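For this depiction, one protein chain was excluded, whereas all remaining protein chains were kept in their positions.
Showing chain A:
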Amino acid sequence: MTAGLGLGRPQTQAIVGDEDVVRVRQLVRTVAVAAKLSLVDQTKLVTAASELARNTLVYGGGGQVEVTTVDNGRRQGVRIVFTDSGPGIPDLELALTDGYTTGGGLGLGLSGARRLVDEFDIQTAVGQGTRITVTKWSR
């Protein structure tokens, strides 16, 4: 656990089907309300989570999500970690470009999700999988 950062008990949700993307949205909403994010910030975080959960399902071949409340001493926030053991992302910069898609989407999920949160981190390795961590802080 990171020093100096208060963490709540993580809640996990497997992502193996369409209905799990809905469950992730609901879980993130509940935790965002508990962390007292504003309505707009809740909406942004849930939207980002929806995009990333769908990517985990569609491109990562499924995986899991972990949602935690965090506290840096000054503010409360919500941290979400998406993990899959899929093919990984070979060209991260390209994947983060607006409009880039390999799946016939709009190519806005990854780049848009990054804009909607305060902190965004991707660890990915070809053939091993992808882990994306996002955080949204209360204002």
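In this section, a contact is a pair of C-beta atoms (placed from the backbone, for glycine too) under 8 Å apart; a residue touches a chain by one contact, two chains touch by 3 or more; residues count from 1.
In this section, contacts and distances are computed from a predicted model.
Chemist: Could you check which of "4Fe-4S dicluster domain-containing protein", "Carbon-monoxide dehydrogenase small subunit", "STAS domain-containing protein" or "ABC-type quaternary amine transporter" matches the UniProt name for the chain that's left out?
Modeler: "STAS domain-containing protein"
Chemist: Which candidate, A:15, A:67, A:116 or A:132, sits in contact with the chain we can't see?
Modeler: Candidates A:15, A:67, A:116 or A:132; residue touching the omitted chain: A:116.
Chemist: From the listed residues A:13, A:43 or A:133, report the one that touches the chain absent from this view.
Modeler: Residue touching the chain left out of view: A:43.
Chemist: Need a quick check: the contact residues on chain A for the chain that isn't drawn.
Modeler: 18-19, 21-22, 25-26, 29, 39-40, 42-44, 46-47, 50-51, 54, 98, 105-106, 108-109, 111-113, 115-116
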